[in-house]
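These notes concern the structure reproduced below.
Chains shown are a subset, placed as in the full complex.
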Amino acid sequence: MHIAEGYLPPVQAAAWFAVSTPFVIHGTRNLVHQVRGNPDAKLLLGASGAFTFVLSALKIPSVTGSCSHPTGVGLGAILFRAPVMSVLGTIVLLFQALLLAHGGLSTLGANVFSMAIVGPWVAYGVFVLVRRLGGGLGVSVFCAAALADLATYCVTSAQLALAFPDPDSGFVGALAKFGSIFALTQIPLAISEGLLTVLVVRLLTRV
Amino acid sequence: MLALDAAAYASPWRRRHPAEKALLALGLLGCALLLPPWPGAALVGVTAAVALLGPAALPPRLLARAARTPLLFILTGSVPMLVAVSGPTSVRWAPDGVATAGATAGRAAAALLCLLLFAATTPLADVLPRLHRIGVPTAVTEVAALIYRMLFLLLDSVHAVRQAQAARLGYRTWASTYRSLAGQAGAVFLRAFSLARRLEEGLALRGYTGSLAVRTEVRRPSAAFLATTVLLLAALVLATRMLVVTG
Amino acid sequence: MSTPLLELRAVGFGYEPNRPVLTGVDLVVPAGRRMAVLGPNGGGKTTLFRLMVGALATESGTVLVGGVPLCRNRAGLLAVRQQVQLVLQDPDDQLFAATVFQDVSFGPVNLGLDDDQVRHRCAEALAALEISDLADRPTHLLSYGQRKRVAIAGAVALRPRVLILDEPTAGLDPSGVEALLRTLDALHRGGTTLLLATHDVDLAYRWADERVLVARGHVRQGVTGAELAGGELLTGARLTPAWAPVVHRLLDRTPGLAGARPRTPTELAHLLDPGPAGRAGGRSGE
């Protein structure tokens, strides 16, 4: 769920940069530390980032007949933990903006917050929680990936609702409007992504 | 393989210093965001489009292809602004709906053209090794450069895997499509990590011990280009002001 | 004469407008033939193959599969894919399941066959490629040559009438090449028509029933042995001549050896010295 370039009013775009920055800095410290201890980690991180980019470029069919893209953050967070995903996610979002015109530079802060921060943290949190509650690997992975996808979409809807409150019912009404228009594609997509992630993890645990 | 990326390498502005193009495109982007959408964003959008199709010589076909998907998103995103809701059943046309939606879509479309102006003229290869000069930690720029190199190898493989699956009837039914997609993701995952391992060995042979520093091609920012850009931006701001006052 | 399995008539294609990759291609693939497709890298071999299996749409001209024009809708592609299978050069691009058996079963499962039939098809394909013992192995732990065989088995499991192989011998060592060619010959005896791309002119000379040259956007069928001995055609295609046809000319001048037609150095050595050394070499070269 990328917010397009220039879509947010300048003040809000700047505010989202301010919100995201501490998380990305924290992730960057984490990454720099990891790389200093083990130079070969750079190559693994590079591979992970490239994998996330390519995963998000897979076209998966959704109910409406159109194709949509998985976010890839669920799998990424399960495999590489949330803080590092915030940096890799930021790089990937920048690449998506510059290589695919998907998302944008002014909306990078907002997109980073929904897709590189909230998504991975929710995925990671849900995964750990469901595992602790005794869920199997499949169930945990499904919940993590599907909920991460849903959380990303909720955050994006909220960001848009904040920017464009409804003239009658304000933020809540706008949230309902944006939420329902994207729910059409996003709920089936979240389920798809959950199922797909389970299949991938199964494939990977078998090899 | 990625049309915008390939266009950036083929662009007549390829050899310009990335800072020149950044000033122009980001300056225009700033104007698109900060100036009133009418007539500011409109002027900026036209300027960016003229720069892209004129001196930057981007083929119009490519511009249309690159802009299609984001424009679709901009338009769907504007639909909710047209209506106002106060309850589950009470929906009416929003009083300023058309104005808000129009202003937002106009601003976003202009901003998109600014983004494309940068993306279609400035290869990431020229940007990434210079990012450390503006304070991005080297570890991050080096990882970003590796991502950039590896993603093309992986896109190649995903493309080939998809073809091979189609040849073996992998997209006949809903179920086979999901199986095929999982296969693609799994294959790319394994590819990504074998790539990392092999590159690790290959780079060790080249003497890698922790730094992936490289030299970039020599380019100097052109003072004329920078000055023209500043003048252009100032002219845009002034023109918008005047139009707002007179309008 | 019976209908050719595959036929191209005046086919033209380009990836970008006004930059043709192939023009005016006429090609007939009769049943039961072993064809070698020779050409330099970037000469259009892979493009030709992708047109043949409907992975690309022709710009002009027609592709006929079993006499019927190829139609790139769902049903048409399904029909083509059960008759013609293309195996790409890099096996890693075609293996995506966890184990060899799962990978080979991909096609039969997608055909909607029942469990028993899927098993039967897989067993058959694995046996044909002489890799039945690898069935349960994870694909990514196999050697390059083994992965090549698994990729071919995945195509064979669909029981195609025509099997197209893009550079199947690339990256194999001489004994690997010989072993693969023996396996392909067994498939051929089983009734499969084979097209094999290569830039090894000697290989094309000794293995194929017919040679096709693809270079500079043009396709030339029925290339003769004499043409593979050197000359304009090869030079134009940036290929080097084969030894065998040149050696045959030399043999015709050598007292007592005129008319001999050895296809490999081993056969030539055996001809020169039919003693035990020659014969020992003969065994290794087969």
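Every chain is named by a letter (A, B and C) in the order it is written, and numbering of its residues begins at 1.
Rule of thumb we're sticking to: a contact is a pair of C-beta atoms (placed from the backbone, for glycine too) under 8 Å apart; a residue touches a chain by one contact, two chains touch by 3 or more.
Small disclaimer: the values here were computed from a predicted structure and weren't measured.
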item	value
Counts per chain label over the entire file, given a single displayed copy of each	A x1, B x1, C x2
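As a convention for this text, only the chains that are shown with their structure count from here on.
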item	value
Longest centre-to-centre distance from chain B, chain (CA-based)	C
Chain A and chain C, separation of their C-alpha mean positions in angstrom	45
Cα-centroid distance, chain A relative to chain B, in whole angstrom	18
Overlap residues in chain A, where contacts from two or more other chains coincide	203, 207
Chain C residues counted as touching two or more neighbouring chains	97-98, 140
Chain A residues touching chain B - in the complex, by the definition given at the top	2, 4-7, 9-10, 13, 28, 31-32, 35-36, 39-40, 42-51, 53-55, 57-58, 60-61, 75, 87-88, 91-92, 94-95, 97-102, 104-106, 160, 164, 166-169, 173-174, 176-178, 181, 192, 195-196, 199-200, 202-204, 207
Partner chain C, residues of chain B touching it in the complex	157, 160-161, 163-170, 172-173, 176, 179-180, 183-184, 186-187, 190-191, 194
Parts of chain B lying in touch with chain A, wherever the complex brings them together	2, 4-5, 26, 29, 32-34, 66-67, 69-70, 73-74, 76-77, 79-81, 83-87, 90, 92, 94-97, 100, 104, 107-112, 114-116, 118-119, 122, 124, 137, 139-140, 142-151, 153-155, 158, 174, 177-179, 181-186, 188-190, 192-193, 195-197, 199-200, 203, 208-210, 212
